[in-house]
Every structure is written in structure tokens, then in C-alpha cells.
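A protein chain is absent from this complex, but the other protein chains hold their places.
In this document, chain identifiers A, B and C correspond to the written order of the chains, with residue numbering beginning at 1 in each.
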Amino acid sequence: MSRPRAREAGVRFGDVPIGSKNAITDVEGVKVGHCTLRKGDGKLIQGEGPVRTGVTVILPHGDDLYSRPVKGTYFALNGCGGLTGALQVEEFGKIDSVIGLTNTMGMASVAEGIVKYTLERNPLAGIEHDTVIPVVSECDDSYLNDARGLHVRPEHVFEAIAAAGDNVSEGAVGAGTGMVCYDFKGGIGTSSRKVEVQGEEYSIGIIVLSNHGEREELTIDGVHVGKLLDASNPHRKENGSIVTVIATDAPLDARQLRRIAKRAGMGLALTGSCARNGSGDIMIAFSTANVHDRYPEKRFVLTDNLLVDNEMSALFRATVDCTAEAIVNSLFKGETVRGRDDNTVPGLPIDETLQLLKAHGRL
Amino acid sequence: MSRPRAREAGVRFGDVPIGSKNAITDVEGVKVGHCTLRKGDGKLIQGEGPVRTGVTVILPHGDDLYSRPVKGTYFALNGCGGLTGALQVEEFGKIDSVIGLTNTMGMASVAEGIVKYTLERNPLAGIEHDTVIPVVSECDDSYLNDARGLHVRPEHVFEAIAAAGDNVSEGAVGAGTGMVCYDFKGGIGTSSRKVEVQGEEYSIGIIVLSNHGEREELTIDGVHVGKLLDASNPHRKENGSIVTVIATDAPLDARQLRRIAKRAGMGLALTGSCARNGSGDIMIAFSTANVHDRYPEKRFVLTDNLLVDNEMSALFRATVDCTAEAIVNSLFKGETVRGRDDNTVPGLPIDETLQLLKAHGRL
Amino acid sequence: MSRPRAREAGVRFGDVPIGSKNAITDVEGVKVGHCTLRKGDGKLIQGEGPVRTGVTVILPHGDDLYSRPVKGTYFALNGCGGLTGALQVEEFGKIDSVIGLTNTMGMASVAEGIVKYTLERNPLAGIEHDTVIPVVSECDDSYLNDARGLHVRPEHVFEAIAAAGDNVSEGAVGAGTGMVCYDFKGGIGTSSRKVEVQGEEYSIGIIVLSNHGEREELTIDGVHVGKLLDASNPHRKENGSIVTVIATDAPLDARQLRRIAKRAGMGLALTGSCARNGSGDIMIAFSTANVHDRYPEKRFVLTDNLLVDNEMSALFRATVDCTAEAIVNSLFKGETVRGRDDNTVPGLPIDETLQLLKAHGRL
Partner (left out) sequence: MSRPRAREAGVRFGDVPIGSKNAITDVEGVKVGHCTLRKGDGKLIQGEGPVRTGVTVILPHGDDLYSRPVKGTYFALNGCGGLTGALQVEEFGKIDSVIGLTNTMGMASVAEGIVKYTLERNPLAGIEHDTVIPVVSECDDSYLNDARGLHVRPEHVFEAIAAAGDNVSEGAVGAGTGMVCYDFKGGIGTSSRKVEVQGEEYSIGIIVLSNHGEREELTIDGVHVGKLLDASNPHRKENGSIVTVIATDAPLDARQLRRIAKRAGMGLALTGSCARNGSGDIMIAFSTANVHDRYPEKRFVLTDNLLVDNEMSALFRATVDCTAEAIVNSLFKGETVRGRDDNTVPGLPIDETLQLLKAHGRL
């Protein structure tokens, strides 16, 4: 019996219409792939397991990212986390690598995997052309996973990329395998919006790697579900993080994408978070419009068609709502996981949650 | 018949206890003063009125700010607004002036007023000692006010400072006189929290100058009040801003205060905002702890006692909730104002609002 | 007997060719105007004088800036100074006002002057359209000027704008009237470069308001002139600032202009500065390319033609050299000024300086 997504269960997140898959892949060309690592049970034996981790990759378009970077940026609502490539993303306003997500200490392996993958496709990179600086972010899954065992390896990036497609599995998959959200099982969640701006329709798609918050904080559509649920789930000692990746085909440059990325933090707030101290709340945003070659042939001035800022509010609204929905999806799809030292994180009890929403005038 | 504050009417904003006045002045030493400018009615005659504007000052402590700066910082969730002194605040992590709030094009007058006020108290400033760079921020009240008339003058700063005290009037007073919040009358609102951190009690106090949002967005304690209210209030064409000033006696430096300031944006989100394009959503934060002389006599290494970051989450929680409460207070206390060209902004209908909250399981 | 500009005297600043006027006005459309305030002598009587101050305005193009903003940004190498409008410039990547320079505590007056000037030209501003947030920066001229007297008034902005043209007076004029640079008379200096990028020629023009440094630091074309000069000039107790305004017709957006602005700090370094603590070293940069209407009629996606970053190095080189030349021009053109309390700042002794350069293999 599969767990429903939040919207399937009737939960509402604002009035902006969703895309056909209600996933980040509703943005034309975006693909997502997971490599899930799950092995062993019981007591922690460092290097052996239990393993509850993985890799998730987001491919902004079907071409090679190194040779065809997208406009991109990031915003750290709370910088208690890792993001390789951050300086270059900010300097040039572009993302020129597959975006990799994994557990904190798996970042090096994923970075190396992306380097190898990129070198394979770009024979001049690192000789005549630029070297490769990948974009990788992370959350800490050590409550369920043998994090010290460094089980993520570079080849898992290749597996995740090979598996990439339009259908985005949610919950305890890929990088989300061992993640915990508001003391329930979280991990991967996604959602999308269709936004009309002066007659043009743009898509926004969001994927989260949710690993943050305390149960008492959890809020769904304004109802303080976390406080009201009669749950006996254990409380993690330290609070994890959330990485939010935002894709859009709206023609925005890095400055404007940073405005979008900041609004994702407002969507996070709607689910109850206060961005606790240890929570690396990092947003990455890119646009698939105005993509140019890294080495454009004999062209030195390139044309960008950019939405005027005055028309961005509808995108902001969509971002806030869509972020909240992606997070709640990660909870709705997150099944109970038992992991390291038998630490167990229960899936959000969906029936009780829906009853609480109903009792508060929702649904 | 006076309008109640939100909490008096039973609205809840989280579980953190409030201070005795539930105002920014619960932070020891902080004072707030208003100078309200209200003159004329009917059709706009530039330079004559109608005038619906004013000045609000926040005094971080009882001493002179220039000679005894407080640790301080700012964060621009959306930088569509003005904040004089921003660069110096960031460079030195201090606020060394009275903080002034007013309408956008009144900033110059308020800045000049603070300069004059500071010069009077510091005879060496601008001769042997540093010149004065004031800290002033703003929202746009031109929907109700003859903004082009530039009615705010430097002397109004002196009046606001003379009126400063512990009791903070809310709603359409001071800088808030002509402000509009979610298409209802907004302006000044305040709230406070007492936070226990490892046996020590710290205060956080927040004051907002609310002038942002569209009615449909307004959310109170998770209930989408704005959509549900049967209100016929007019919709402003462009969306204003919100300035949030956060005071605390928790021993935090500028880096940590910036972390606090970012969380105020999450409280703003709880009231429904998505930080629309034209909304200058600016947070200013200061701590009254670790205050040193500007020119310490023969001391070149000074001691700061600073809270460890690991203990900041309780302050973050308090900031989020307290910001939301201050905003809703600005609405609860905002009485209907008719202003420029008979533009009229209604006060939030409190009874209907409370009924909606009740119908959704609140109160 | 007029003092020569540095290049007229044979001093070299790199190999990039200069524009026809070797001034910021070599960038098509840019104009500069000064209003110089000079009154009284001898002992300081606050409010009476001596007055040694003024206003300098930079007009990025011939149209109204509010209705036709230019791409722009700023960078604070050292944020010990004031820059009104900074948040909005950063948020939107544009400068939408005349740029005003003056003394520190004259900022409010210049801001008000620009507001009034802009309102006159934009009858809908502050009613149907946005209010006005001007861009004003400053240095502290209190060593020579009765700074506490607040002698700069809004009308001086109008005078400076009325006087604006292509010919840029340098030295002790406009905002530079009372400024001190490396303990010599500084103030206004300008320079320009013509940069060829892949067959296209772009102009960069720079104007400085120089008020920074200690004599011992002064370096010209690598020669430590300040240490070697047998000068007996007095040493100011605290170190002033430098504002650098960079104009270009190269098609750059705010992100790229920020890269340019950072390089101006490297040019500052070539003249010997280490950006001392009290020196507000602020760079403002704008491009006259890709100018759009503030309220474009029925167009919501606008086209920018932007230089690729890979081709920016030549502009960086030009910026570094041109900044250094502008600073040295402010010294070469700065005649001795006696001011407040008979404080006297000597002009750089040009003959001795040139002899030192010659003795070190220059000229």
C-alpha cells in the first residue's frame, strides 16, 4: 500500500496551478536520478554499515553542463552545510556541472564522480580548456547511516546519472535514504508550479533533500500538526539541514534567481522551520533559459532575454508554495526506516495528519 | 472603543513566553518614540497635503549611540528599499546612531535630524572625531500621504526622540501613519519574547513598520484570513515594504545578529508574505550586550562575552514567532485611515477575523 | 600657472590608450558637474565657516535616470562610509538616480536635492509610480571644512547639475574642495581608457573623490614618492576615504560591473593605499549599455547584450590603471588649500615628484 503525495491526499499549498507531474522535471529538460545505498542492519560497524545513504543528481538539461552552463546561483539561509563550487557559481552566475546531493562526508566522492563524468564528455577539459569544479551539496544522515564508513563512492554518481529521468521517486531514496525531517522520515520531495506572467507561462520546479526540524515545529497548511500528533518518535539530538534545488524556464539571470532562492526560505518557514542553528538551509536555483556555450565560437557579446523584475512576484508566490509542498511531499512519501544502531525514524502518520487538517477546517 | 492587540484577542504565536509589555521596549534600555504628522483631507495638493506620515525612532539604549555604539547588523530579504548607513553597519558590525524610520522620501530629513541631534551631544564629532552617518530606513506611504510634499523635516526627529519611552503606540502612528499592510491599515506593531538559554533569560523585542502584501496573502496563525474575509478594501497598485527592527540583550555579535535578522523573514512568511518584488523587506538587528565606548581610553583590546552559536536556536524560534506577532499587532491596532485623494484603507475587521480563526480550530 | 595633469607631466599608468579627454566623460553621454562652496577663513565658527566643501554630480546619461536607469552596482573595499541607495542598487543591479558626491554630513542634503530634482522631472513618481531613492556617497572633509555647519544644501545639487558637462575640473572643486589625499591636497581626479575587445572598442572612465592615505604611503608608478619627498605637510589624525565612480559603455550587467568595481581597489593599491581602517573605500560602477525604461510599455522580457566574462580581463587591466591615474590626477591638480582653523594642506610638490620619478628610471 503506497503512501500518497500530499496533494493526492487533499492537502493544499496555495492557488498557483501545478505542472503535469508536480515535480521539478516539469521544467522542460530537467532530469533527476537516484542511486540508493541500503545495506545491513543493527549495530554500527564502521565501514560495514548499516548503510542508509545515496546520491541524487539533478541534470538541468539534456546537454553537457560543462559545455552548456545554465544561469544559476545559491542562497544560504543558514550556511551550516557544504556546497562545493559555491564561489564560482556566484562569480559567474552560472552552474556548469551536474548538481549532486548526498550525505555530508560523501561530498568528496560525489565531487570526484562528477569530475570524472565531466572529463569523459569533455576531452579538452583540464588540458586546453578549464578544469572542472562540481556543484555538490549535502545533509547529514548519520542518525540512520554509517556516515563514518564513507560508503558513497564516485561510481554512484554514474549510476545516479544513468538512472536519471522524468519520474522523481520521493522519500527514502537516493541522497534522501537516511534523512530525517521534523523527526519523521524525510528525504526527497518535489513539486512544481505553472506561472502565468503577462500571457507567458513559465514553470518552476523544486526538489528538496529534507533533513531538518523538530517534530513540535511541523506545520502543514498552517496547522501545527507536529504538536498535535500523538507520535512517540524519537528526537534527534542535533538538527539536520535542507537543500532546496529550484529549476525554472523563466528567463532569469543569477541576480534574479537569487531573489527566487531567498523565497524558498519563506516556503520552508511555512512548514514550521526556524532554520535551527545546525541546519544548513541551502538553496540552489537555475534557469534553463538563455543557455550559451561555454566557449562560443567567435561571439563575444551574447544575448539574454530577461524577465523584468516588476513581473517577478508571481514567481515568488509560486516558489514559496512549491517549496512547502516539496517538503511535505518528502514527509508523505517517507516510509519508516530503521538504520544505524537500530535508530528508527517513523514515517509521518498520514491518517492522523489528515484528520488533524480536517479538524482545523482544511481538506 | 479601542482595538485589542492580537494576543489580547486570543491569537497565539508559538509557545515562547512574552515580555511584560510584549513590546520591543521589554529589552532593557530600548525606547521608542513617534512623531505623527496628520494634516488635511481630500484631494492632493502637493506640498499641502493630505499629510499622513511621520517619524519613528528606536533608541537602543539610554546613552548616546554615537559614543556608545551597539553591536548591530542588517539583512535585506528584499533590498527594494532604503537604509542609510548600511555599509558602515556591515563593516564594523555596529549601529552608532538612533535608528530612524519614516517614509521613503523623508529619509533625507530624518538623516539630517539624526545628524543634528548627534552633533549637539558630541561636540568633537566632525572636528577631532568621526563624522556622523545615521541609520534610517523607510516604507512608501504615498497611497495615503502627499509623499511628494516632503512633509517630514529634521525637527520631527527631535520630537520623536523627545517622546521616546517604554510604551509603544501601534498602528497608524509615527512612521506608520500612512502605511498599508495586506491592503489593510498597518504601520507600527511590536512584540517581545523571553527566551531561556541554559538557565539564562534573554529578551528579544521586535518592532515593525508594516507596509507590505496583498489581502489575499494575509495569514494569521496559519489561517488564510485574507482570502476568507468578506472585505471590499481597495487594492494598492504596487506593494509596499516592511522594516523590522530586532532588539535583544542576548550577547550576540553582528555575525550572529545577522542570523537572527534572517529568521525575521521566516516570521514574515508566516503572515503570508512572499516578499513581493516591490517590497523592501529589510531587517535591522542589534544587541545591547557588549557595548563599548567608541573611543575607549587607552584600551585597545576589548572583551566580548558571546553566546555560542549552538545555543541560538531558541532565539531563532522566538524571532520567527515574535516577528509574526508584531506584524499582526500592526494590523489589529491599525484603524481605518482616509488620506490622499480620499484613498481609504480600512482597519482589519477584527471580529470577522476572530470568527475565522475560531472556525479553523484556533482561539 | 596651472598645475599639469599627471600624464601631461609624463607620468605613465600602463599601456592601455586613454580617451580623448582622459576623463570619465569620454564614456559617451556621461557628464560631471561641480558646485564648489568656499567661504571664510581662519578660526572655526560652527555654521559660519570656514567653508571648504561642495557637491559633485555624475550623470550617467543625458536622459532622466529615474525613468531610464543604467545597469550598476557598488563594492565596498572598506565600508567605513556612506552610500545611500546601496540596497536597491544591489537588489536590482541598477542605478536610477543622479550620483551625488559630497561631504559626509552633507549626504542628507544632497539626497534631498536629488529627490527634488527627480520629482520635478517625474510627475507620477511618488503617486502612481515608485518613490525616489537617490544614490549619494561621501568623504569627510572636516580637516579643512566646517563640517558641523552643514553648509551643503539641496539647491547645491541643482547648481551642480546645471553646471554638468564634458569638461571635468579636478582637484579642489565640488565635493573635492576640502579633501586630503596622502596628506596632500586631493579631491576630484579623473581618467579614461579605450579598450579593444575582439575588434570592438569600449570606453572606461573613472572619477575619484580622493581623501585617503598617509604621506608615507604615496606611490606613483611604483616609486615611493611619499617617503622620499622632503615635505613638511601636517598629518591628519584620522584617515579619510575614497569614492571611485566607474563608467563604461561596455555591455556589462551588475554582476560583471561588480567585478570591475573590485579591480578599482587594485588601482588604489598601486598608489600606496592599504585601505586604512577609517577609510571608506567605496566603488560605484555603471554601464551605459542595455538601458531600458523603468516602465517599459507592454514589454515584460527585455533584451540585454552582454560581453562574455572570458573577455573581461582587458577591462580589468584598464580599470586598475585608470583608477591609479585618476587618483594621481587629483593630487597633481590639487592646489594648496588653507581652511578650518588655518589647517593647511599643501598641493603635491610636482617638480620634486617628477625628479623622484626620473631618478628612479621613470619619465
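Assume contacts are C-beta pairs under 8 Å (C-beta built on N, C-alpha and C of every residue); 3 or more make two chains touch, one makes a residue touch a chain.
Fair warning: this is a prediction, and the values are worked out from it, not measured in the lab.
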Exercise for the section: Using the touch definition up top, pick the residue from C:L270, C:L306 or C:A326 that touches the left-out chain. Expected result: C:L270
Problem - Omitted-chain contact residue, chosen from A:L37, A:V70, A:I95 or A:A111 - result: A:A111
Practice task
Taking the full complex into account, find the residue in C:G10, C:G47, C:G165 or C:G222 that is in contact with the omitted chain.
Solution key: C:G222
Exercise for the section: Spell out the interface residues on subunit B facing the chain that's missing from view. Expected result: 91-93, 197-198, 200, 251, 253-255, 259, 292, 295-296, 299-311
Completion exercise
Per the touch rule stated above, subunit A touches the missing chain via residues 44, 76, 78-88, 90-92, 103-105, 107-109, 111-112, 115-116, 119, 125-128, 130-134, 140, 142, 147-148, 150, 237-238, 278, 280, 282
Practice task
Go through subunit C and note every residue touching the omitted chain.
Solution key: 77-78, 217, 219, 221-224, 239, 259, 262-263, 265-270, 273-278, 309-313, 316-317, 319-320, 359-362
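Keep in mind that, in the parts below, only the chains that are shown with their structure count from here on.
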Practice task
List the centre-to-centre spacing of subunit A and subunit C in whole Å, with centres computed as mean CA coordinates.
Solution key: 45
Fill in the blank from the handout: For subunit B, residue numbers touching 2 or more other chains are 78, 278
